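A single protein chain has been removed from this complex, and every other one stays in its place.
As written, the chain order gives the labels A, B and C, with residue 1 at the start of each chain.
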């Protein structure tokens, strides 16, 4: 292995691989030519092309963070029970395509047997958008894999059934940056206090003007502490956003006491019916409680089942709440409405109810 | 009359008069006890109380700015053809209440004969919200009475008929302050250039710090011109809002060249269906052309009839445009869409189309 | 004194046409040569024609008032008095109308007579804030006119940084949608705080408006600092026979497209047997279906008002509508009205003490944030105040649990049907 040092290999800049080489033949043959689809049961999609070709897709959940053994097992199943072609969805579910309906049940049987829940289609709770957390990230407030595993265990039945009013797309984010994105329900780290500065380190580690520039509310200013050039935070101004932390790790925003979990609802990406929306704060200050975050589980469960029991067909979480109103929502889930829910950031004005549209 | 100077009369602070003393007896008898209403013809409302009492209201247009002869004529009509009780609406129309249906037609006949158009009810174009202008205001860019008269002449048929998809409530404002308020269609003075400062006067007339504070974009700063303490405007920043002009008349915002008329659409006060909305810019830079403002008339007419021909029942102007989309609206009225229509003031972000909802 | 009549070529063009002409009216006054106001109206027409020619206004302000009051008069002095001397002073008296703008012919004639003696003969029914505007008095005559008006029971309205003249819709007097006694509410508040109207000492103007239902026929939400909108809390009333009658009349498709599909919160559903399902807990009282089917649908019995604070027009920060501050309060008993007036006072006081100069209350709320405003006026938070909770995480939440406790308290009160105005509130000094 020493010849490499002498002659480093130049990369082949091949870019994004062509999917056609790996695609299921029926998909390839009908590329851009599909006519309609239906779902015969949870976890299964049935697509019919304009030429009459049919394909059945079986969707199963994975842990996303997979060891090679798990991946190989999925390959074995694909080879034996399906047709050797799979794809992954935007939510880390795996999909097996088969060209005849009789392969569907055995495939489901095998997947279930091997512990891969079949579901995530239609009006189910699909896999949670997953981020890195303690396993890999350099700025995490919690662990994504653990939160996701705990919640998916709790919601397993809702993954394998399609009993929700509409799809439920949940996200997690292990810091306020929100790599997990917006969700019908979102479980995000929330910093509850301004950063605590390790003045000894700032001087060495941080490019101070860059950090000052990063703060959206100009709460950081240069300062001298014990004769060292460091930074200080105006706690009255600070909105606990954590933007200063990645460029300057000595501005510790995380601590056992201050890193909490907040729950958000009503994010929506699709344009179906209503325009896409951002999620909205419901619950803050939940403990960051590994390994199973029971307080978070409890809150998510309440929201999920309030939605399941009260929403109408096709209503996404946010649309349901729009209809019944926020007062009723907070009552149904039995959660507090506080001044923290009132926006006070830029443009807050537009979130005020400037109408006599009132829910009683 | 000289004894007053010796002994000034102290006011009786009697406040708002009690309306009961002037109210039509059927209204008084059924106060708070009405059951339903309908309209037998344009300009006439028919209300039925829970006890079965009935009252017919005939609504007629006035010029608002009335000479005592006109008012006395209306009183004569009320005494002869109605029952001596009238009221005025929020839009300066006069209403005659009668307790028997057979009085309705003769009353309408007389009003029409005397030049008071009967209408303004239901799905008609009612009287325009009227402001002061050159007749009385100290900061006007145009004359409200003249604009209103010209437009109401043009729309007379739409006042006396109920052929619009829903009510049309038009407003005028003779400066950007907008005393006339929001409208389905609004005809407002628009300043098209920054103020031109009469430096000789500033020193004497204006409290400079107060004027500086009035500017919403901090475009005004103190300056010295010819050795005098005056003000200057940063024309790059100035948004031509005119807020500096009332407290400092030497900051001339009006001129023949710069004072123009802009047309707005889609303001709505009612909470019916959609929440109340602000009106939106359609057309700018129209000439301020007395005595009849033909260019303004032309634009208003186009909008009004595009609405009349294209909107569905119950759609207000703004709701109609929401449905058909702004691209089609600008096409239908054949008016330009320019960068001036793009908001760039605070919170502009919320007016952007952040969705794939697109009208083709 | 009878000067030559000014030419009014441009204004003359406004005499034609089917709409009543203000120019004709002005000329009638000018031509009443036996009347004291004829010369004034001649010069007024002259100056106005000059404005039409030059597209400029020629009035400037000043200071004029009646004895004992500071406000209520809009003083106008001509900048071109040299050419139009008789109308060099042309002040307006803003006079408050009876609530709901009801008159009998007797009182209208009296108003005309007074103005014929002391003014120009020109009266506007009404200004955009609801005043009867007696326009065109000399500085001297302002007092005479006021005295006589005052003697027959009329009082000056608002001008300047003061409580302003208010408006209420016809409501209770002639409208089945009405949910409270608008005229009583208006008079309770305005007549209680006349001092704030007559002696301007607020940071800026402050307006109340009263609409009996969310149709908002006086434009309160946009145009009042303190908007009072009637509404109801229980179920709307449905007369299924009238529903069917309506469908028979307009057809099913029309009913679906114009009623069912237009409900903003999908609270309506048409059954296959042509009866109507109303999901009252989803209904936001927009009024649409009630407006369309006036016989079939009507407001419930548990009536009251919503209060929205902060509406104003464009000046400085741009247009603002009022924000829901009190989603519901009863307004029926004497005690209700007392509480209401007390609350209005609280808001006015907060405004007086916290607004910057020339800042409307809506701008104050925008500047300090809703949370601080609510604390400042002793109002409990309610989700009806907002369209939706915050979408950004930029908030310090370490006191969330304490705030949650307060919410529990609030919920107890709410469960008992109480509004969110804290009774035990004492304003901070």
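What we mean here is this: contacts are C-beta pairs under 8 Å (C-beta built on N, C-alpha and C of every residue); 3 or more make two chains touch, one makes a residue touch a chain.
Predicted, not measured: the structure shown is a model, and the values here were computed from it.
Checked against the full complex, the one of A:41, A:161 or A:214 touching the unshown chain is A:214.
Only one residue from B:165, B:183 or B:266 touches the chain missing from this view: B:266. Considering the full assembly, A:259 is the residue among A:124, A:230 or A:259 that touches the omitted chain. For subunit A, the residues in touch with the chain missing from this view are 1, 4, 8-19, 21-24, 27-28, 31-32, 34-38, 45, 47, 55, 57, 61-72, 74-75, 78-79, 84-90, 92, 94, 97, 115-117, 129-131, 133-143, 145-146, 149-150, 152-153, 156, 176-182, 210, 214, 216, 241, 243, 249, 254, 256, 259, 267, 269-276, 278, 288, 290-292, 312-314, 345-346. Remark: the residues of subunit B touching the chain excluded from display are 176, 178, 188, 190, 192-194, 216, 238-241, 258, 260, 262, 266, 278-282, 284-285, 312, 321-330, 336-345, 348-360. As for the chain not pictured, it touches subunit C at residues 251-253, 256-257, 260-263, 266, 269-272, 314, 318-319, 391-394.
Going forward, only the chains that are shown with their structure count from here on.
Note: centroid distance subunit A to subunit B, computed from Cα atoms, is 50 Å. Centroids built from CA atoms put subunit C at 14 Å from subunit B. The set of subunit B residues touching two or more other chains comprises 271, 275-276, 346.
Looking at subunit C, residues 214, 216, 221, 229, 264, 284-286, 321 sit in touch with two or more other chains.
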